[in-house]
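A protein chain is absent from this complex, but the other protein chains hold their places.
Per-chain residue numbering starts at 1, and chain names A and B are given in the order in which the chains are listed.
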Amino acid sequence: MNARFVATLTLSAALASAAATAQERTTVFTGARILPAGRPAIENGVLVVAGGKIQAIGGSSLPRPDGATTVDCSGRTITPGLIDASFRGGADPADLNEQSDEVTPHLRVLDSLDPEDRSFERARAGGVTTVHVMPGTRNVIGGLGCVVKTWGTDPATMVLNAEASLRIVMGTEPSMGNRAIRGGSVDSMYYRRPTTRMGVVWEARKAFFDAKQEPETVPGQAPPAANPGREVLKRVLRGSLTAYTTARSEQDIRTALRIAAEFGYQTVIDDAQDAYLVADELAAAKVMVLLGAPSAPTVAGTAGADGSDPRFATVRILAERGIPFVVTTGSNLSALDLVREAMFAARNGLDPAKALDAVTILPARLLGIDQRTGSLDVGKDADFVVWSHDPLDPAAVAESVFIDGNSVLASR
Amino acid sequence: MNTRFSLVVAACLAASAAAQDLIAVKGGKVMTITGPTIDDGVVLIQNGRITKLGKSADVEIPWAAKVVDATGKVVMPTWVVAHSQGGQRGFNENMQNVPWLSVADAIDPAAVYFEDALRNGVGTIHVLPGNQTLLGGSGLVVRPAGRTVEDMAVSGNTGIKMSLFAAGGGRLQQIRKLRRALDDVREYLADFDRRKAEFEKEKAAGAIAADKTWTEEIDRTKKGACDLVQKKTKGWLFVPSVAEIDEALRLDKELDLQIVLGANIDDAVPQLAKFGKPVILDDTIEYFETDEETQKEKKVCTPKLLADAGVPFALTLGAGGPTSYPWWQLGTCVRNGVDRRMALEALTIVPARLLGMEAQIGSLAEGKLGNVQVLTGDPLQATTWVETVLLEGEVVYDRAKDPRLQYLFAEDVKKASDKKPTDKAPEKAAEKPAEKRGDAAGQGEPKAEVK
Partner (left out) sequence: MHLRSSLALLVPFVVAVERSAAQELLLKARRIVVAADAVLTDGALLVQQGKVVWVGTDIPADARSRAKAIDYGEATIVPGFVLAETTLDQDADLAEGALAFTPDLRAAEAFDPWDERLLALPALGITSCAFSPSPRNVAGGIAAFVKPGKDRGAIAAAELHLSLSLTGAARNPERQPTSLMGAMDLLRTTFTAARTGTRTGPDAAVMHQVLQGSRPVFVHADTWAEINAALDLSRDFGFAVVLVGAREAGKALPRIVQQKASVVLDTLVPEGRLEPLRLPARLAEAGVPFCFAGQPEKLRLSAALAVRNGLDRRTALQALTRMPALLLDQQQVVGSLRQGSAADFVVFTGDPLDLDAAHVATWVDGVRIAGTDPAPKPAASAASATVAGDRR
């Protein structure tokens, strides 16, 4: 125990000096078990970082550049920084939902983003270096999600994609705050549709119908009346923007797939608790599934009444059917750190290497940022985590976390 | 659904429970907790007690013994939870001063809480009244297996639950009420003794016939409280926050107390270090605190602080959620720097000592009860599952026959969901806090009811 403690001190001292000049100087991390994501583990690996990028990665025989600072990571495990493809933090929850309308496709969650939000600090401490923040679940079509790193000197430097997705929500949450005429004043903005699950679908369908009806702008002609929301929906219809439909119960997942098929757009299914019940349909539609908080034994989200019936078997069934999925924290209020959610996926029978891929390279590919991050490969951003144990061990703690080569944990 | 599952479990067990007077758990890595770990060991249990413990090569297994093959697995004592309010139908009595009540009347043997506990390898649970009380009745040590409270009971009259949690009214009011309740009992006792002495005096003086004897007994409703003030029984005192800790330590000088801490108790560590006696922790052992000046968050782990301060502690388990898993609790300790061995002891031998049962449970040793669990791997790994649980030498849990796991892991989901019990009954929420934890509306569940 004492020897171990001393080793930790040396490591953190080394990291502190490495961090100061992280951007310029070359730093070599040696001795760790490296799980690069998407390919086999490297025992006693060497990771070379300079200029905020990964310069080299390999086994102990990898040549080390002259004049580099060496950080001994013996006994540790290094993984890529984790990526949460459905992260419910990033801002004050009230700012993630524009309550004045059901359909607000053009609202940008980036405008509400608070770089100082505590959720970023917690995410970093848990080894999460990139997150996908979407508008909240109060609206049928909430707006444009963004992909950001969890640390940056300036909010602008955090952004990887300002307009990464369009969030659509099925189920009961978008209708929850609305009320019928008997429920209160007709002057209230909450006196409006939808108040039912059917109404939610109607709003989504109407929005896409209107977008489809509207003629494309022809050069040389007067443009139709400016409607930025409709422009966003057209991007989804054209396939240049990915829809993320939050659908938890079996019926909501089916509805999400039906509307997407009806209008011919691609969607990702977010928080797909009941995915195991519609495995055939998901496989046929070739959609990606986001599995929110596998640690939760039951319904995610604030509604709690979406009627889904989560099972431990989900990860195994999806893996067996070849349905691509990633693990997220999702909209579950009691989701654990992302790495623990991956751990629970492994507990439920997912192969540990796949569980790690499901929070690193797979979400990176999904979000279209795999050229930048998501695995430890030469030329990618130096986003990585030094863990005390194997990351899927409950005793694992992120001893240091790097984003673009900068050490981003305050002090340990 | 709860009832149904539990009955199925019970039915499976009934068949195997009978007459297993000789059983051998063989081939596993035996973690004895208090002694050395034995690779490829054998635990021999006869008539409910461990009679032999050693390497496979050294222990001869009698031909008549039923053998549980634990080859490649881990064998260790079942977990011990020294303070719990789970498994009861209503653990907070409306009246505050009810020392004559017993949890025996509130325990629901069919509660999912017990089913989950068994699935997690818990063999002994000390069930006490809830924390919204003053003098709240006596607790019961149970094993989470059996169809009636009598089946489950291991030992009764473990002491009186006491609480400094201010339920309505302020903290001072609660302290005043508790002091007053104790004083009332002391006055009653003094009065009782005075009257008894007068009787004897008058009898000696001949004013009362010589053949008459003093027949009055201590009032039934006051008996437990009288025992408490006379230090004949233990008080299990819930201390919700650092603000009540001084009062708790003062009460400890007058009574035989066991301190049970609330969650957010890190500031009390210096006082507890001086106090020196072991404490029982809340199931929430890791939480965030915000520095008022810098607004920076700091993660606090109570077991780590106590370990550093040299205060012995017992861990407890939550009802539902990750803290209901022993591996999660121990893993939380280890990732925050608590020694692995200390973490293991905090859910085995330490709580056994606090219950005065260290000669029976809490470790594997010859002469102790045959409370043994077989795990698929290391008890601190998330991927480890409990395979078999033996309580007093009886197999009371077998993972292969666990209907709830079969349901959750169903090979053929469609088929399993056809069989899915109609479990949307409203009372389910009240009994199964675990299943509501993802739900904001579910915050009104027992979690929110102050423990």
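Keep this in mind: contacts are C-beta pairs under 8 Å (C-beta built on N, C-alpha and C of every residue); 3 or more make two chains touch, one makes a residue touch a chain.
For clarity, every value in this text was computed on a predicted model and none was experimentally measured.
Every visible chain touched by the undisplayed chain in the complete complex is listed here: A, B. In the complete complex, the residue from A:D101, A:E281 or A:D351 that touches the missing chain is A:D101.
Across A:L113, A:V201, A:L257 or A:A293, the residue that sits in touch with the chain not pictured is A:L113.
Contact between subunit A and the unshown chain involves residues 91-92, 94-101, 104, 106-117, 135, 143, 153-155, 188-189, 226, 228. The missing chain lies against subunit B, touching residues 292-295.
Please note the rule applied: only the chains that are shown with their structure count from here on.
Averaging C-alpha coordinates per chain places the centre of subunit A 39 Å away from that of subunit B. Every residue of subunit B that touches subunit A in the complex is listed here, in rising order: 288, 296-297, 299, 320-322, 327-328, 330-332, 334-336, 339, 380-383, 405, 407-411, 413-414, 417, 420, 434-442. Residues of subunit A touching subunit B in their complex: 1, 118, 121-122, 125, 276-277, 293, 295-304, 309, 311-313, 316-317, 332-336, 340, 343-344, 346-349, 352, 388-389, 392-397, 410.
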